[in-house]
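A protein chain is absent from this complex, but the other protein chains hold their places.
Then we have chain A:
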Amino acid sequence: MALFAVFQTSFLLALLSLRAYQSEVLVEPLPLTPESLNVSIDSAHQYLNLQWSVHSLAYYQELKMLFQIQISRMKTSNVIWVGNYSTVVKRDPVLHWSWKSELPLECATHFVRMRSRVDDAKIPEPRFWSNWSSWKEADAQKSLGRDPLFLFPKDKLVEEGSNVTICYMSRNQQDNISCYLEGQQIHGEQLDSNVSAFKLNKVSFIRKTGTNIFCKVDQKDVIKGIVLFVSKVLEEPKDFSCETQDFKTLTCTWDPGTDTSLPKRSSQSYTLFESFSGKKILCEHKNSCNWQVDSDSQEMYNFTLVAENALGNRSVSVLFSLTHRVHPKTPYNLFLKNVSGTKATVTWKVHPIGNYSTLLCQLDLLGEGNVIQQHNVSIKENGEYLLSELEPDTEYMARVRCADANHFWKWSGSISQKFITAEAAPSEALDVWRNVKSVSGRPTVTLFWKPLSKLHANGKILSYNVTVENLDRLSGLEVHSVPATANGTELTLDQDSYQIHVTALNSAGPSPASVIVVSGDPGNEEVEEERVNGTEDGFSVSWKPQSGKAIGYVVEWCDHPQDLPCDLQWKNLSSNTTSTVISSGAFRPGVRYNFRIYEISTERMAYLLEKKAGYLKELAPSDNPQVVVSNLTSHSFTLSWKDYSTDSQPGFIQGYYVYLRSKAEKECHPGFKKATLPDKSACCQHRIDNPEQKTFVMENLQPESVYEFLVTPYTSAGSGPLDAFTKVTTPDEYSHILIRIILPMIVCVLLIMITCYLKSQWMKEKCYPDIPDPYKSNVLSLIKSKENPHLTIMNVSDCVPDAIEVIHKPEGSKIQFLGASKSLTETEFTKPAYLYLLPAEKNYSGPGPCICFENLTYNEAAADSGSCGHFPVTPEALPGQPGPLTSPENLLKALEKNYMNSLGETAAGEASLNYVSQLASQMSGDKDSLPANPPEPVLCSEYKMQMAIPLGLASPPPAENSGLSSTTPLDQSEHYR
């Protein structure tokens, strides 16, 4: 048993020694445990940089090896990452490897260890892992200061959409820390008692100045912040292409896409790399780059454009042949020469491209913006082309662009030049029409023509020539020149036939003549008018040929028939046409258009063929006729509207409706039918179908009744407005008889009254004179004839009066002058006395107020001159204090003279008269209330008319010579004697 134990022990020892030998043989040349492991921190990029070496690769120059790396955080047991790194190890190598940490390395201590294994085919299996290296610590916190709070990473730049982890670390565990992202509080994961981390997923771009994140210690004035710069994603350049204009420079362009630049951060850059030549240039611009072509030897180019910013790069490539990327420069020196009316030569130049290149140039001819002609011309350097088929006096534009003739890549820029072709004589004859009318018995022809279109005018029309030739008599040609602005002219001719030639002239010559023949005889105008229907397209007019020898037809109408001038229009039609559609933008519904169709004979004379009238669309009449009521009797009246014109209505008048309504009658008269008006009221309607019947007799009416009627025309579109009814009251049945008797009687009475009024004076004299004229008395003739032939009537002068009675006539405020129909209102006449006699000489004191003497009885013929005598009176001798002022002798003389004058026997010696002008008295302003002490001297009271007064009366008689009368002033209320 002991032997067995010894044997077993020795066997095991032998086995162990063998095993040790074997392992020594196999492993000894490969002591592969990583040595000198060193860990450093790259805070800016959050990298843990590992550096180590592998020794004693004695038998091998190089060996592929696999390294397994473990990374722990906070403590070695907390392994957060395990990974393999395979590389080829050379003799005495120093190996490097980096690990990027999501968590900012400052926030936690990291530990790293590794082991290795041969992973090379030269070494047979089995292969074993080496031992782990010792843990190496990476601690960034040591280098931090004594601040109470830290926030990491500092001012990091990330691409939009990436994930970012932020952490803070506080020195004091007791501190309560809150963090904010863009003002919003965020909550993270606590890694340690002092460390917390926040994971931001898919961060987005907010602003160029970055996203602000800050943490602060509550209750303390401690704040720490970072700015997270989020860059836009760098895009791959789009539309990358290169081209050359001269085989010397290649210009590459692209669309850079979104700008990823941020303030204080380098912007994205672009690098152009050509793989065949191996050259590389940094582009100055973000969207283009110029590449110098060194020689002609390189035909193919393979460009790679690399866009790069701090976070990455994007690239795009293009492979091309240089000759296929020719973009010629814009042609230059484009000129037009030898420009005629229809032709022009275009010349231009191009920049040469290499020695053998040919350019294909495209020449466009544009008119009014549209390409009219297009020509392709192959040229080397100078281009020339003859443009033809041009229109005279037209503006064109020549435009040239070129491209490589062999390998089309792109058109060059265009060069263009405007030009105007020369004028040519008008190519077409004018479209002429005429209107013949008779002015003062002479036919007057108004010629109209349509201006030539630009196409036919071939230039600016300077004038029109109108040549008139008499066809009936041999006479010279009459030439009229009409200015270019006119579209017609008027000619006054006689009854002969005339041939008129009209031509248009421009600077190049006249147009072909337009010939028209007119005659003084207007021909047959009595053509019955027909109706024509209008449609949306216009009026469809047709006619029947008459002579069969027509060379054409003309349809004539007015665009604005209600205006003056009516804008005459015409349309020429060929001889084989018998219908046409007349359309015009001026046609309006409700307007009557008259069409006249003329046949043009071989002699070019126009004969009226047909007349048509129509409406584009008939409308209902807008107005009702003015109706006159006549023959009004107690049972009937007549309505007439003869002034109503049926031609100027908005439709063909087909007839009239006569409406009648009456409160007295409920039933309609025969011929009427019941109708309802728009206001729901009932009435009776009578229809007149003949538009020319413009009278209507209303019969069978009730006397002394009120009737209302309305006459309204109707067209196919309806009737006129049913609004204004007219009232008629039928008279009494006997009223007409009464009128026949009473009216003449009234007239007779009136005539008598007027006669009496006009002859009232005569009547008065004859029948009831105020003071009978003794000379005219019948008694006188009776006495004369029978008794004493010498017997005369006693004259006043024969008597010596001893007193004059003045009759007080208070009612005589209105004096009627004899011989004059008008009356004068004189305030003085309202006073009770007319005559004041001069008192005894004691009171007279020179000139005083004069007095108006009015003898109404004797002064018959003195109506024109009046019979007012002027007598000086004392101031006291006023109407209020009457008294005798003048001598009876003078007075009698005056009376006598007046009387004689009235008989028309005025003596020659008395022709000298004193005219007393009509003066306004100082007292005239207060006629009714005379002052007690009137101002002196007192003038004549009032004269209403200019009177002739004999001189003898004008001068006052001396008072002392007249001792004829002497009266005592009496009381005003008494009569004077």
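Note that contacts are C-beta pairs under 8 Å (C-beta built on N, C-alpha and C of every residue); 3 or more make two chains touch, one makes a residue touch a chain; residues count from 1.
The rule is simple: contacts and distances are computed from a predicted model.
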> Which listed name, "Serine/threonine-protein phosphatase 2A 55 kDa regulatory subunit B", "Cytochrome c domain-containing protein", "Cardiotrophin-like cytokine factor 1" or "Integrator complex subunit 9", is the one UniProt assigns to the chain that has been left out?
Replying inline: "Cardiotrophin-like cytokine factor 1"
> Which residue among A:I223, A:I551, A:V706 or A:I737 touches the omitted chain?
Replying inline: A:I223
> Which listed residue, A:Y47, A:F128, A:F214 or A:F725, touches the chain dropped from view?
Replying inline: A:F214
> Given the contact definition stated above, which residue among A:I206, A:L319 or A:V371 touches the chain not shown here?
Replying inline: A:I206
> Hey, which chain A residues sit against the chain that's not shown?
Replying inline: 154-155, 180, 182-183, 206-212, 214, 221-227, 229, 263-264
